[in-house]
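With one protein chain held back, the other chains of the complex are shown just where they sit.
Entry: subunit A
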């Protein structure tokens, strides 16, 4: 399978009707949920391809002699205001605002044009008619409406739309910029952690997100496992955080790997805005915004990997960036793992489950069977031993429908959409 098909981001829109994926080849594919079938009341609509377009192309920065990848790092949807849909897509350097609109009728009956577009000789026109709109097969068009470029020296890892729906932030390894959706020729720098002397560099920004309700608040996570919450009302440059979230570390447990595995790969606010979730290499942590000194909940994703860190460092897997997501009611969190496994944690019942996204092991319309990894000792039937896990099959990107129990799970080259059983 082609490298360009590798899915690099997955995102539902605000209603859940549309699901966008971005890939390494710079393309965006949008799926649309079918209208509910009244006769088939026990299943929700399926997702079918709605639109595909080339969002970003590979570029070459001639000044620095650097190749700029077209891979789509993130997609974020704007809430729908009119008939058209809007989304932001970004690669390492450039953010684009795309308008996706439907066309289902076209004008016919021009006086001076034939139906195929050729012009008629005006002298042959003997009568006049009024052109009318006639229905046509649905066409979905994507057009770039804004291009936000040249604001990032380093690689963009996050974009996040503000709850004011007018501004958004973009974050790279060392800086965070604030944009207005209408203005492309300038942005405000709101966080800059670049040291005067690059030899003193100790941490980088790994993810950033606006608070879902407070338009002045955002958070950013670091490669050292900290999260900073910033209030834009405090100052123009938010280099001094309002809150610093960090779990104290037991110094006696410190090892060569400690900092690497504490690096946060994703941060997501709960829909309520009361909590945020972070993903580091081995766990998912839920933080109460009112408590900075430790998370309120910690869930182990694949603790059995702790005794494999040496080989995971050698094959670079220890640097894999897993994302995480909340369900619509903030009661369940989900994240991916290796061997095409993904994990769900129910915050209320404290139960967790491991499922697998693969065609070989799951026929369509059958219930997914829970998986179990055997860390050591005697492997039970149906268990998989740690050494049999395929570390090339990683699920880095998952998304949960904002309202329903429908999830999208991306393996390297494939997208899986699962829904829970309805009675």
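FYI, a contact is a pair of C-beta atoms (placed from the backbone, for glycine too) under 8 Å apart; a residue touches a chain by one contact, two chains touch by 3 or more; residues count from 1.
Going forward, contacts and distances are computed from a predicted model.
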Checklist line | Hidden chain of the complex, named as in its UniProt record, picked from "Ribosome biogenesis protein BOP1 homolog", "Integrator complex subunit 9", "Alpha-endosulfine" or "BOS complex subunit TMEM147" | finding: "Alpha-endosulfine"
Checklist line | Residue in contact with the excluded chain [from A:253, A:293, A:349 or A:366] | finding: A:253
Next item on the list: Can you list, in ascending order, the subunit A residues touching the missing chain?
Entry: 1-2, 4-5, 7, 21, 23, 25-27, 29, 49, 52, 54, 57-58, 60, 64-67, 70, 92, 154-155, 173-174, 198-204, 223-224, 253, 255-260, 306-310, 313-314, 413-415
